[in-house]
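Read the structure below first, then the notes.
The complex is shown incomplete by one protein chain, all other protein chains being positioned as in the whole.
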Amino acid sequence: MFLVDAPLVARREVARGMFVLSLDAPQIAQSVRAGQFVNLGWSPGPLLRRPFSVYRTEGDRIEVILKAVGAGTAQLLAMTASDTISCLGPLGHAFDLVAGPRSVALVSGGLGVAPMPLAAREARAAGMSVTWVHGSRTVDELCSEADGDEVIWATDDGSRGFAGTAVSAVPETDVVLACGPNRMLAAVAMRWPDAQVAVETYMGCGTGVCLGCAVPLARGGYDRACKEGPVYRAADIDWSVLPAHLPYAISA
Amino acid sequence: MFLVDAPLVARREVARGMFVLSLDAPQIAQSVRAGQFVNLGWSPGPLLRRPFSVYRTEGDRIEVILKAVGAGTAQLLAMTASDTISCLGPLGHAFDLVAGPRSVALVSGGLGVAPMPLAAREARAAGMSVTWVHGSRTVDELCSEADGDEVIWATDDGSRGFAGTAVSAVPETDVVLACGPNRMLAAVAMRWPDAQVAVETYMGCGTGVCLGCAVPLARGGYDRACKEGPVYRAADIDWSVLPAHLPYAISA
Amino acid sequence: MTVDMAVEVGELRLRGPVLAASGTFGYGTEVPLLERRALGAVVSKGIFLRPRAGTPPPRIVETPSGMLNAIGLQGPGVEGLIRDYAAQWAQWDFPVLVNINGETAAEYGELAARLDGVPGVAGLEINISCPNVEQGGLYFGNDPRAAAAVTEAVRKRTDLPVWVKLTPMVTDIGVIARACEAAGADALTAINTFVGMSIDLNTRQPRLSFRTGGLSGPAIRPLAVHLAHQAARAVSIPVIGIGGIMGAEDALEFLVAGCAAVQVGTATFVNPNAIAEVHDGIAAYLASHGFASLAELPRYLPRD
Partner (left out) sequence: MTVDMAVEVGELRLRGPVLAASGTFGYGTEVPLLERRALGAVVSKGIFLRPRAGTPPPRIVETPSGMLNAIGLQGPGVEGLIRDYAAQWAQWDFPVLVNINGETAAEYGELAARLDGVPGVAGLEINISCPNVEQGGLYFGNDPRAAAAVTEAVRKRTDLPVWVKLTPMVTDIGVIARACEAAGADALTAINTFVGMSIDLNTRQPRLSFRTGGLSGPAIRPLAVHLAHQAARAVSIPVIGIGGIMGAEDALEFLVAGCAAVQVGTATFVNPNAIAEVHDGIAAYLASHGFASLAELPRYLPRD
């Protein structure tokens, strides 16, 4: 875990209102794994840091992808190239992508695309073929950057690709990884109990000390999304207790 | 009084760490008088607005002069040309510069220079000759912009002009206007009871409703710096009760 | 769709639920930029029987998302207030309540008697966050008996609507709320400022000349919502929520939590038009959620 004052070095738009920020954070770029996140803070800004999956890395840079869903994300998107953002990370447990399985489906809804480019890279390094399945409400909201041997688009309104949810568009693969609104992940859990899902919760610290990021477990009790998670075996979560109305849901 | 979202259009350094910001605020630029102030707010930023004298106007622009003396002023100086600052003003009572007297001394210490360029312009329009007396601790801290028929510099360490305070360097004139640390203004009051001084206080609202900006009066009771002030007849203030450790004092 | 924003607070009918808080709106004669059409009512700066000079500066300190104030209830006293302001108030198209303060229950009673029947004075708000000199300086608002005694002293001497403004620094606000209701209050205002302190590290003394001050602003909002909600659960008279409202969403939190109306204080310092923006934002929320009137807004108010 590193605490880095990272200069904002670039920004690009990848869907309507959805942006990728590049931050210069060498230690994090070199150590992060797919599914892990960084906790971003800035001043003046909100009291608490905001968690974001690492979207891509490139040399000394990490990228995060976001939309303005509240005051904090709006402030991040108002920053200019001279600004510095405090990055704490990498945090949390990564996707498990050890060699063995031959194919993986990366299933994302809306901003749930966030951990997928790194996952694609690691899966390919582990010898898997990658099926990229990305969905959103409508074509304008699809993240234009895709990275799979096969790419499947899905939109609720049918404006591009499969008309329906990303989940219903997934073909057979050995492994399923998913990220998106918690409601979508609950559907993933019904179909693929062994899928690896990256969940979203509100977080206080991101480092395991506050117990604010409670994830209700199917076996009872709670885990910490920031420490034992954010990646879980889909069937291990009690989806009826995990709040669904979080920002991923707003934006997907 | 106007409430204007004013784009920041320019910035220049006029002494070590002392900057002039130009804001596009037409209604205020056209109505402000010397000694009046604007109350600036921005987001994200501190809860309360920050009061600043209007330094100059130019067409639709107003200028304010400041140094980083705390979190708020540091944030203002970190802003870039695309940013917008909320301006409430013009506020308070201006200097009284009606025609009649033939000469005026504009006496300022440190950031107390703030209301003087407008005062010089109005005094000249009222037919007075202007003696500009500006002091600071040392030459680097002198505001380099001066506007008088006669200009007198003063530094505590003698590094430029008169070695001593601005107050002790003032020649005979019909009228004295002064602004600077409250301690300096107390000295002005001793020498020229009829001098017009612009005082500094902490302010809650700037509009007369909170009673936070209390100025203790020699006749007893309190006035509002934002409404009856900030310009007072020097002898009307009870200088023993007015706090001296305010930002003007820090910087002068 | 135009939304019916009118509310009844006891016998007072207000055209809207957003009121100006005492001490943050002067006597209603300043704040030129406010669109007054949106003003439900004004509560004037707190007064005592006699004129008061107030405390020496510094009187305010900014704190994270808040401010401490120790104004010391500077004001002209009741005679000055009636002379200088009441006649103006009588002309306005919204009611003005007077926030009254005393050091003894009898002083509150005298103030009520003096203001009763004065044209322009539409009601009284009792500030019980005042030190009770007869009880060694404890706040009236800290003790249900003292709070009730003050309410009763006022109630007996006036036919005007009587609101009691509760202090937040109590173990159980419900007990105080019920005591004031039983003593004849028409409505409760929840809450006044919390006592706080800030230390200057140069002088190593409090920054405020009065040493302590009242904390207001967004910092206290979650506490105020909770206390207003607790008060609303405890009584059946209307509760007016206050504390840290900066925008319409904040006001809606109080309304959903069971308040009949809200007051806006510190926000007016930052944005002179805050009250109108809060008013319009509430109306927009109601309209977009399909409610034709404020009365239709569902409240979250479980009774134990």
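The chains carry the letters A, B and C, assigned in the order they are written, with residues numbered from 1 in each.
The rule we apply is simple: contacts are C-beta pairs under 8 Å (C-beta built on N, C-alpha and C of every residue); 3 or more make two chains touch, one makes a residue touch a chain.
Since the structure is predicted, the reported quantities are computational estimates derived from the model, not experimental observations.
S.K.: Considering the full assembly, with which of the depicted chains is the omitted chain in contact?
M.R.: Contacts of the omitted chain with visible chains: A, C.
S.K.: For the chain left off this view, which of C:Gly40, C:Pro76, C:Gly102 or C:Gly244 is in contact with it?
M.R.: C:Gly244
S.K.: Quick one: which of C:Ala38, C:Leu73, C:Ala219 or C:Val278 touches the chain that's been left out?
M.R.: For the chain that is not drawn, the touching residue is C:Ala219.
S.K.: Out of C:Phe94, C:Tyr108, C:Trp163 or C:Phe194, which is the one that touches the chain we can't see?
M.R.: The single option touching the absent chain is C:Phe194.
S.K.: Determine which one of C:Ser65, C:Thr104, C:Gln135 or C:Asn273 touches the chain that has been left out.
M.R.: Per the contact definition at the top, the residue touching the missing chain is C:Ser65.
S.K.: Against the chain that's been left off, what residues of subunit C make contact? List them.
M.R.: Spelled out for subunit C, the touching residues are 61, 63-66, 68, 138, 142-143, 169-172, 194-199, 201, 204-206, 212-213, 215, 217-223, 225-226, 229, 244, 249, 252-253, 256-257, 285, 298, 300.
S.K.: Residues on subunit A that touch the omitted chain in the whole complex?
M.R.: On the side of subunit A, residues 1-3, 41, 46-49, 88, 201-216, 220-222, 227, 241-243, 245 touch the unshown chain.
Keep this in mind: only the chains that are shown with their structure count from here on.
S.K.: Could you tell me which chains are in contact with subunit A and with subunit B alike?
M.R.: none
S.K.: Please indicate which chain is farthest from subunit C, where distance is taken between mean Cα coordinates of the chains.
M.R.: Result for the farthest chain: A.
S.K.: Roughly how far is subunit A from subunit B, centre to centre by C-alpha average, rounded to an integer in Å?
M.R.: Each chain's C-alpha centroid was found; their separation is 52 Å.
S.K.: Determine the centre-to-centre distance between subunit B and subunit C, using the mean Cα coordinates as centres, and give it in whole Å.
M.R.: Result: the chain centres lie 36 Å from each other.
S.K.: Taking each chain's centre as the mean of its CA atoms, how far is subunit A from subunit C in angstrom?
M.R.: About 46 Å, centre to centre.
S.K.: What parts of subunit B, by residue number, touch at least two of the other chains?
M.R.: Residues 46 of subunit B touch two or more partner chains.
S.K.: Two-or-more-chain contact residues of subunit C, please, as numbers and ranges.
M.R.: Where subunit C is concerned, no single residue meets two or more other chains.
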